[in-house]
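Please find one structure pasted underneath; my questions will follow.
Heads up, one of the protein chains got dropped from this complex, but the rest are sitting where they should.
What follows is chain A.
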Amino acid sequence: MIDKQTKYDRQLRLWANTGQDNLERCHLCMINADATASETLKNLVLPGLGKFTIVDAGTVCPGDLSGNFFLTEADLGKNRAEALTRNLLELNPDVEGKWVAEQSIDSLDAQFWDQFDMVIISNYVKGYDELVQLLWRQDIPLLVATTMGYYGSLHVIRSETTVVETHHPSQRFQLFLDKPWPELQQFVDSFDLETLDETDHAQVPYIVIYIKLLAQLRASNSPIPKTYQQKQHFKTLIESLSRDISQETNFIEASSSLFRTVLETEIPPSVVEIMKIASKLDLTQTSLFWIYVKALENFASKNEGLLPLPGTLPDMASNTANYVQLQKIYHQKAIKDREAFAKEVQILSASLGREEADDLNLDLISSFCKNSNLLYVSKGSYKQVSEQIVKDCLVPGKYNISAVYLSLLNTRYYFNIFGSLPSIKDLESFTQLAFDVIFKPYMSSISDIPESVILTFTDVLSHNTNSYHNLASFIGGITAQEVLKIATAQYIPLDNVFVFDGIVSTSQKWKIE
């Protein structure tokens, strides 16, 4: 028996046991067993995805081996999904894998899809449009990964994305410096900067220095420093309190950290927006996230418009006693806020007649309170193209990466109609199709399609392999990262289309509304 903490150590440092538990509960469906699918699944089986099901009716033929590391000579003649499932399961005994050899996804009934938390389509499949609609209606996230020659794309189709643990790289700390609560104020007042001896003066945590200075500003009706000028002025105030600003570490830190610590405590505009969305929802029909958002709004309205205190402190120059005492004061206030927030959840939950055991789960509540100023919400779309992408494509120039996306999209349209991949011989019909289904509203004749777009079409059709391993592996890596973010419910997922050009090694993304 291998210890999971040891085996998964390097990833648990990214998403902790809560993320790992979520990942291990996830059941994923992969449509097609090609190179991109293999690479995606490899990256998910290794970190311990719960379960996967591969749907592919094809038989392993010599051509399949060329760019696919997880199909072998011994698999020739067997079902492709079966062979891939077996070879992937060898990577990690913790993972469960199944395969379905269905000729066409149309013949799978709607209930079949219910068992999945996520579906991935690797490259092209018959019945694509119908499946997109079906999964959209059933609210199952769909990821569409495409590789063609040196190009690849990923499209995430999901009605709504909500994230609590965003791991937002913001370096700002929520310290409530302008809104000290009684215990914190009492601690601050216990320092008399005038009378402290040399050593103690240089050990006063900068939080105390800030709060004293902010109180001075308030007394003279000056605002909390916001502009660059005000902050520079605040800096001089800090330095004037120091007995020797070239020597006292705590004052030096106070002066250098003020830009990311001295902030007006308010609800960030992004969270205000999220609260507005929540107020329009019928909460009897929503996920727990929205119940929490509504409870958060109720909490704020009873707490001077403040969100719960996260309670984490940055390290700062101080002796141990002062720092530990300060940490306790922040921690206790965070617990108090969390309890008050839980109370709001309880009241709301009861008023809605919800009887969900998870509503008052301490871990969920704690995590929500810690991250309430960094919440993320996005509304998705099942559309495949936006006006913006087409317009980007029509900008004159030698090359345009949006043409790469439209080439890959048009390849899908082509496949849906003709049932096979286009080659360079098909450039004319391919261009005609692009005009008919993509460009027509934007131009009067097919000859208006810019030369740069035709060049990209030419490249895609010349290099019409979707198993060039480097691209399959690149897109497989990207797709797996997105699955990990969605499955662990941590970090911010792609919203919602990404394209990679392996010729110049650049990428672009768009949001299709």
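Please note the rule applied: a contact is a pair of C-beta atoms (placed from the backbone, for glycine too) under 8 Å apart; a residue touches a chain by one contact, two chains touch by 3 or more; residues count from 1.
As a convention for this text, contacts and distances are computed from a predicted model.
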Among "Transforming growth factor, beta receptor associated protein 1", "NEDD8-activating enzyme E1 catalytic subunit", "UBC core domain-containing protein" or "serine C-palmitoyltransferase", the UniProt name of the subunit that does not appear here: "NEDD8-activating enzyme E1 catalytic subunit"
Candidate in contact with the missing chain, chosen from A:Tyr150, A:Phe341, A:Phe368 or A:Phe435: A:Tyr150
Residue among A:Thr59, A:Asn319 or A:Gln332 touching the omitted chain: A:Asn319
Residue numbers in chain A that touch the chain omitted from display: 2-3, 5-14, 35, 39, 42-44, 46-48, 62-63, 65-69, 72-73, 91-92, 149-150, 154, 166-169, 198-199, 202-203, 244, 247-249, 252, 315-320, 323-324, 327, 399, 424, 455, 458-459, 462-465, 467-471, 473-474, 476-478, 480-482, 484-485, 491-495, 498, 500, 502-507, 509
